[in-house]
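Notes to accompany the following structure.
Only one protein chain is missing; all other protein chains are in place.
Here is chain A:
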Amino acid sequence: MEVMSQPKYTGKRYRLDKPELLAPAGNLEKLKFAVHYGADAVYIGGQMYGLRSNADNFSFEEMREGVEFARKYGAKVFVATNIYAHNEDLEGIEAYLRNLHEVGIAAIITADPAIIEIAQRAVPEIEVHLSTQQSTMNWQSVKFWKEEGLPRVVLGREVSFQEIAEIKKHVDVEIEAFVHGAMCSSYSGRCVLSNHFTDRDSNRGGCCQSCRWSYDLFEEAPSNDVWVSEEDAQDQEEVSASKNGVTPNPLFQPEDNAFTMGSKDLCMLESIPELIEVGIDSFKIEGRMKSLHYVATVVNAYRQAIDSYMADPEHYVLKPEWVEEINKAANRPVNTGFFYDTPDHEDHIYEPEEKATPYDFAGLVLEYNSEDGKALIQQRNHFKPGQEIEFFGPGGTFFKQRVDTIWDEKGNVLDAARHAMQRIVIKVDQPVHYFDMMRCKRK
């Protein structure tokens, strides 16, 4: 029997393989929420060899607990071992990888061939995924890594839809692509601004995000003949005069924003059909440093969009509330990266950065009593009676209400929920569940 293989990226609206939704988890709590809100897999950092040395990062015991939690949902846990190692880093890698295997990690995300080799030799049971730090952008290189035994390649963020389609056409290997979150504006891994400005090694997790700083742009004045050769100059004085004589031209006006390399964040939520149809196997959300609120909200939106498309591709429509939800947890403007076109002047953030998110994560539902309609809430941000709040949960459950009386666990009335992690009780208008979240508008 001849099997016809139909390339996935052509034609319209075939029922396709469901992609994996891969979410970041900066700590164990975030892992649980990412999984509960619908991630098929999460990636985390251990205490060594990962690129976020400032994140909480997982101990092996926490990894074990995370893997067990994820397993109940059929979800996998990956570990980022994505540094470029130095000689001194090499010795402990094998033991570390054995520990990852022992606690049940399904895959590592790796850029440095030194780590790839050790993993393939010492723990062949663990999948090795090639990190975006290798900036893989053409099918021949993807094929190289496949032939090296890697089941998955995370592409460079610079590839377009068309290029991904060509890669999928030429090579049968799992392709992972970033679909949401902050982006290096450089080729990932090809930036040592941090090393130069602050002696922090960006390729070992020390990145201080110098690309988001402000710079002034100048040009050397045209008559400034800096390069006077030894032979041309009669004496040292002449060289110095020629080197230092002319002032450079500023290429900005006093009222202009400063120059920066800082990029808007990636958001491909509005392109779910294209992402699925081009055949991307894993949709990756960036953000091991992001908040619990952010991770749960973003995962929730992508989960619903993917499920909605898969259920009925022909009649899929983007729901505006998915986009609105993400906007409540995000603090940077977004764009579509390189998927459609090379980013231009509308894709960078020249204005002052890091506005606060419009909403705060106010509380976490621990219990719900259907008899009296009261919920036990763990406080995560200040709120008080009269304030408008929103409850949301997996699958897009959502309602708004006002806070009425706030009690402590013993039934004493409180004037406000003031303390972090404080357990309080309020009446809720609709049933809620453990893991549902409560947010309020930032004042």
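Observations
Methods note: a residue touches a chain if its C-beta (ideal position, glycine included) is under 8 Å from a C-beta of that chain, and two chains touch if they have at least 3 such contacts; residues count from 1.
Note that contacts and distances are computed from a predicted model.
One chain of the assembly is not displayed; among "Spermidine/putrescine ABC transporter permease", "Peptidase U32", "Cytochrome c oxidase subunit 4" or "ATP-binding cassette domain-containing protein", its UniProt protein name is "Peptidase U32".
The chain that is not drawn here is touched, among residues A:66, A:189 or A:279, by A:189.
Only one residue in the set A:20, A:62, A:112 or A:325 touches the chain that does not appear here, and it is A:112.
Screening A:31, A:119, A:211 or A:417 against the full complex identifies A:211 as the residue touching the chain left out. Remark: the omitted chain is touched by one listed residue; of A:17, A:172, A:219 or A:270 this is A:219.
Think of the hidden chain as still there; on chain A it touches residues 53, 84-90, 111-114, 116-118, 133, 135, 137-141, 143-145, 156, 158-159, 163, 166-167, 185-187, 189-193, 195-197, 199-201, 203-206, 211, 213-220, 222, 224, 226-232, 236, 239-240, 243-244, 248, 251-253, 256-257, 259-261, 263, 338, 342-345, 347-348, 350.
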